[in-house]
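Accompanying notes for the structure given below.
With one protein chain removed, the remaining protein chains of the complex are shown where they sit.
This part shows subunit A:
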């Protein structure tokens, strides 16, 4: 375990993200970030759901961003933290933005500089938690000992990823379901209009307000009609 972080590691669980952007806003408040947020958060596909994904740097063992940088502007330090491009060197070519398998770096056009998450190095190196993982209200971002999160959660952390022929090992862990079959719930299964010819104007009949709902009572005969065993429904 890396001594600079006192046995703490970063764990990312996008399934717990509520899209609030507390992480994005708090990132800008980290002392050395000086009002610039280094991370981002996006809807996966808002048209079909509210799932969002926070994107912090995974801090690869062998960072692709640094390897593709023509100006040698991206440095990894002794603790494995991959830093933003060095301002005097960055040529704003966006190679790193395109090459990163996790979609982490962003080109700050107004600064002509690639800036990215440095795991709040000024905080983590002195025993504090990164800003984003401190504030995250829903536990999507977590910073602490591996044993602690192991005791708290059913999901298991992984930090090895396969992208085509490239295997990427990272400092940051992603939480994955221990057994996907154990989580069969698909929210859309519970929506009665899915796959049916649902009429949004179903209730909009002429007459007094709630005519449709009142009619329901006629159908029901307004008496106790239950068979006595509701499983029959």
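Descriptive notes on the structure:
Following the convention adopted for this analysis, contacts are C-beta pairs under 8 Å (C-beta built on N, C-alpha and C of every residue); 3 or more make two chains touch, one makes a residue touch a chain; residues count from 1.
Note that in this section contacts and distances are computed from a predicted model.
Missing chain, UniProt protein name: "Molybdopterin oxidoreductase", from among "Na(+)-translocating NADH-quinone reductase subunit C", "cysteine desulfurase", "Cell shape-determining protein MreC" or "Molybdopterin oxidoreductase". Per the touch definition above, the residue from A:12, A:26, A:39 or A:73 contacting the chain not shown is A:26. Hidden from this view is one chain, which touches subunit A at 15-16, 18-22, 24-26, 28-29, 31-35, 42-43, 46-52, 129, 131, 134-139, 152-154, 185, 187-188, 190-193, 198, 200-207, 209-211, 213-214, 216-217, 219-220, 222-226, 228-231, 233.
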